[in-house]
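With one protein chain removed, the remaining protein chains of the complex are shown where they sit.
Chain nomenclature is as follows: A, B, C and D, assigned in order of appearance, with residue numbering initiated at 1 for each chain independently.
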Amino acid sequence: RSRVTDVSSGSPVFVVMNFDQEGNVTSFEKKKTELFQELSLQARDLRFQHSTSLIARNNCIILRMESLKAIVTPHSLLVLDFRGLGLEHWLVLELAPQLASQSHSLPFEFRALDAILQHKVNTLRARLNVVEPAMLDTLESLVDPKILSADRSKLHVLLQNSKSLSELETDIKVFKETLLKILDEDEIIEELCLTKWTDPRVFEESSLGIDHAEEMELLLDNYYMQAEELGNKTRELKGLIDDSESVIFINLDSHRNVMMRLSLQLSMGSFSLSLFGLIGVAFGMNLESSFEEDARIFWLVTGFMFLGSGMIWRRLLSFLGRHLEPSVAPLIPQVWKRNLKASDMKTGVR
Amino acid sequence: RSRVTDVSSGSPVFVVMNFDQEGNVTSFEKKKTELFQELSLQARDLRFQHSTSLIARNNCIILRMESLKAIVTPHSLLVLDFRGLGLEHWLVLELAPQLASQSHSLPFEFRALDAILQHKVNTLRARLNVVEPAMLDTLESLVDPKILSADRSKLHVLLQNSKSLSELETDIKVFKETLLKILDEDEIIEELCLTKWTDPRVFEESSLGIDHAEEMELLLDNYYMQAEELGNKTRELKGLIDDSESVIFINLDSHRNVMMRLSLQLSMGSFSLSLFGLIGVAFGMNLESSFEEDARIFWLVTGFMFLGSGMIWRRLLSFLGRHLEPSVAPLIPQVWKRNLKASDMKTGVR
Amino acid sequence: RSRVTDVSSGSPVFVVMNFDQEGNVTSFEKKKTELFQELSLQARDLRFQHSTSLIARNNCIILRMESLKAIVTPHSLLVLDFRGLGLEHWLVLELAPQLASQSHSLPFEFRALDAILQHKVNTLRARLNVVEPAMLDTLESLVDPKILSADRSKLHVLLQNSKSLSELETDIKVFKETLLKILDEDEIIEELCLTKWTDPRVFEESSLGIDHAEEMELLLDNYYMQAEELGNKTRELKGLIDDSESVIFINLDSHRNVMMRLSLQLSMGSFSLSLFGLIGVAFGMNLESSFEEDARIFWLVTGFMFLGSGMIWRRLLSFLGRHLEPSVAPLIPQVWKRNLKASDMKTGVR
Amino acid sequence: RSRVTDVSSGSPVFVVMNFDQEGNVTSFEKKKTELFQELSLQARDLRFQHSTSLIARNNCIILRMESLKAIVTPHSLLVLDFRGLGLEHWLVLELAPQLASQSHSLPFEFRALDAILQHKVNTLRARLNVVEPAMLDTLESLVDPKILSADRSKLHVLLQNSKSLSELETDIKVFKETLLKILDEDEIIEELCLTKWTDPRVFEESSLGIDHAEEMELLLDNYYMQAEELGNKTRELKGLIDDSESVIFINLDSHRNVMMRLSLQLSMGSFSLSLFGLIGVAFGMNLESSFEEDARIFWLVTGFMFLGSGMIWRRLLSFLGRHLEPSVAPLIPQVWKRNLKASDMKTGVR
Partner (left out) sequence: RSRVTDVSSGSPVFVVMNFDQEGNVTSFEKKKTELFQELSLQARDLRFQHSTSLIARNNCIILRMESLKAIVTPHSLLVLDFRGLGLEHWLVLELAPQLASQSHSLPFEFRALDAILQHKVNTLRARLNVVEPAMLDTLESLVDPKILSADRSKLHVLLQNSKSLSELETDIKVFKETLLKILDEDEIIEELCLTKWTDPRVFEESSLGIDHAEEMELLLDNYYMQAEELGNKTRELKGLIDDSESVIFINLDSHRNVMMRLSLQLSMGSFSLSLFGLIGVAFGMNLESSFEEDARIFWLVTGFMFLGSGMIWRRLLSFLGRHLEPSVAPLIPQVWKRNLKASDMKTGVR
């Protein structure tokens, strides 16, 4: 039975890796049509249209976590199209032993779901662990108060990390929403407990006093909260980037102001020298000034030029000092202290 | 039966394109009044006041997706006022075959709704696919660390894309809300399953073991999630614009600081030259200095002028270097590392 | 029967304009106490304390939309205190005919409510239509890349429009919340259908197959969605202002950087001239240099001064060019392209 | 009966002001333990741990609105610890007459609650009325386009007002949440109607046809909406501050750009003078140039120096003019107009 948008004629082939309860791993190819007929699923169930999904269909759990597509049946876990995704290592060395571990009293689907969700959260956490230190290093060097101009290659790194962080944030959000959608509806949780419906004997036996649905809720809630913690971390990191950028701007602005004051002080010096240099220029003209013959005049004028420049400069500098310090300042009380009092009083008479 | 705000006298005419189950396409004109009487609808149902709407009325699904206005009946799809909207190509070449495809076991209204929602999501995605690369290209060239001043034509492109992105965001939001409103109310979903109510025989026959309402919910949920994914993308893009703007500002500020330091260094040089040039000006005065006859004095004073300028300049430059590097720096521990420890300790004694 | 906070002794007088079903309009004055006794209302019901409210009380709908205060009874619409609000034109020329129109099968209160809500939405839309083009014009001229400094009168206009937009946003929000509160409670919707309760005969007659409550919900929902669309527009406009401000800042900063580079280049020229001018000053001193008699020396030194200045300037300029272009640039891969690859790989082995 | 965290041995004393139904006011001291035993309350009920609370306990309403702590019984209102809070004026001159007013048909607890909530809202509004004009004045003077540099004392005032506004926003939010918590649970509203439970006779008598719970809901909802209006105002003010800050920055940047262009133009002038002054310096050297004897040469060279400077300056200025106006400008269509068309077309063929 196929569904609405299906127009592909030749049925595609899945490369399947099969994990059973005893820890046996087999790998084979199977036509998509055969696969869903075998599992009594419908075509649309194996379309995996969304990057993250987790649904129960006809005693199967069908899930996709980014590149990992899997079907959990009461007795086996099928991983589809696993090649070329860098998953082989995890599948063979970690997933297989985890599923085969006989120390668990809960049925197979719990072990499978647990392993896959754990892998997903680990993947997300690994991405955060790559981005976070790179980000902190970059910010650390960018907010360095000694730098006069931001290192542009660092800015590029910052931008890349910021983008990665946004993508990670989205993926965490999508993962959380996928779990939340299930946690919000008790029926779906019930459906996820495959053994309860298919294998009453195992169910009876395995679950003395254990409510499968409650166990499933705990399992999902656990990963939901882990994702929430990752989400909180990314949010904090984003906030840190914003704060750091402000500090970078204040730093750059401060440097500029300091340089500008120095520049202004030099301009004042140059102006003083030009002003008094004009006297020298005047006496350098080929015009008769009647002072030409007196040697003392030379020293007098020269001294006047240098001392005058110096004095004017000093006056200009002290003018600058006074100009930049607002005279109203002592009249302004401190913001916070006044405000604290105000907030004490604010509930008072009106 | 007309309704409250209807004051138009002459009933308007719809240009209708009719798709039936067998894939036949006919096109005709019909008076609005005739149309709604034929379908037992009310006048207000065909007013299409909102840019995006999807409602079930009297065994019809009436929907509008921006320019596309359509009525789905159990046996046919009517597209209204389709001319001049650039929809003809899609209507004839894509919609018709899709509706006629007999490979679906689900009734006609599912096929019609699926085709239209798919078209809508494709339209939204196409708009994102136009904006996104243009945006990335523009940002890429704007955050280039080599640029001293932002290319203003690029800024215009950025602003336009940013505006398009906002509009797209709104449209996605409206589309999502339209679907969510239906998904939140099971009754509306039931109403959308037209065949279930009108054609029990077809219903019985087509849906062995299939719950129409659940199929409808899956169909709508699928498009809801696709819209959500588009929405996540636009949100990420918006974040990227913000981050890039910060980087642009830091870049421009950094360039300015570098230029300012160069400028300040040159000013220091000019000042030194002016200061020692004043000696030359002094000796250039037409005043008797008693050194006139000694040739060595010329070289002495000239050398003093040049060397003095150079030395003063060097001292000024090293002063600048020290001035810009805050002496307190070595006392400041690194922000993050100290903080990491602090966060380790923060749960400690208090 | 009066209520808690009522301490006014002399009962105030309302100026009332009365519209009945036949389209007759009468205008009279009535004491507040008389009015609410006549309608069996309580004093507090006519206090109109909130700028926007819509409630059903004892078979009356009492509503206030900013300055418009009205009471809808099953047979008439009373508009209170309508003078001096600029509403007369609308009341007489638009409202009266609309209410009198006999083409509607739905009872009077629907027509009245529809007319008033439509007027409210039109008022909100008109305000947006005033603010939007003014805003776009102002932004258009402010983001003009040619401007070196923002026109300050434009900034004032921008600020005013921004304030108007905020106020409009609040009003739309309040209007939406007022409607939402009703839409969320089915009982209130039922209460708003006055005729259903007061005039069973008219009710029977007018509503063959029409569910009054559903009609009322559709009517309110329609205006809710129109308000939502206006709200989306204002939100987009706000976003546009933010984006434009960023562009304005980048523009101003870019201009500054360009001017700064020009200024720096000129400073380099001046410095070169000063440096080599010092030679001229040296030779201008009244000191014996032993070159005085040779005419070629004059040209040699003069040429050296000019050529030397020029050469030093060129070297400084090329130094500036190299200094501003970071040498690390070629090593930095493009942000987005690298990132795209990264996102492809990010789901891989870890 | 005491509760968990109570470890204080000596029972504290409350200073109580008692208002009864007849308008009598008495003031006395009472031990905390006596007070809660008399009212059959528990110790924890009189702990007033949160700044804003409103609860019903054993036929008493216990409320705290910042500094005002009160207990409403069916027959009296007790205000606790009223001294030193600036409340005396309000208690004696406003609250007492309001409570004694016999014009109300609703029981005492309504009058008491109404008076206290009204006082609370008035207090919040008074705070807004203090902050708002101060804020507007400050912003008005800060966005003045004539100012070259922001008045720093104004910035302090802005910061203080901004802080007060944040605190006010929090207080309004807390007040709204306190009311909302009650409005969301019908049982609590019922409990607040003390007379209904304690005094059936008065209840019967006073409330012909009046539903006490509904009256209570209306009363609380009224103050909720007033608080909401205040909250909207503060939000608008916050937005205005943000917008104004952007305008201040654009203003300051614009001034800087204008000054920078002037500075650049002057630098160009100075450069021109230096360049051609070098000729003068050259001829001022004590070197033989063979032109010394010709008087016309003096005028020629002098004229060349001045005219040359002027001409070079003019060329530099026109170069600057061209440089700052981007040549690509005419090629850029206007953002909005092009965009409008684009949005018209965006629903077209794809």
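What we mean here is this: a contact is a pair of C-beta atoms (placed from the backbone, for glycine too) under 8 Å apart; a residue touches a chain by one contact, two chains touch by 3 or more.
Everything quoted here is computed from the prediction, not taken from an experiment.
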Sole residue of C:R47, C:R152 or C:R235 that reaches the chain not shown, by the stated touch rule: C:R152
Option from A:R83, A:R235, A:R296 or A:R314 whose C-beta touches the chain left out: A:R235
Of D:I62, D:I182, D:I248 or D:L316, the one touching the omitted chain in the full complex: D:I248
Contacts of chain A with the absent chain, listed as residue ranges: 98, 101, 103-106, 110-111, 114, 118, 143, 145, 210, 218-219, 222, 225-226, 229, 232, 235-236, 239-240, 243-244, 246-247, 249-251, 253-258, 260-261, 263-264, 267-268, 270-271, 274-275, 277-278, 281-282, 284-290, 320, 323-326, 329, 332, 334-336
Residues belonging to chain D that touch the chain removed from view: 1-7, 44, 49-51, 136, 139-140, 143, 145-146, 148-150, 152-153, 155-156, 158-159, 162-163, 166-167, 170, 173-174, 241, 245, 248-249, 252-253, 255-256, 258-260, 262-263, 266-267, 269-270, 273-274, 276-277, 280-281, 283-287, 289, 291-295, 297-299, 301-302, 305-306, 309
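The rule is simple: only the chains that are shown with their structure count from here on.
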Interface residue identity across copies chain C, chain D - same or different by half: different
Most widely separated chain from chain C, with each centre as the mean of CA atoms: A
Residues of chain A touching at least two other chains: 152-153, 156, 159, 163, 167, 284
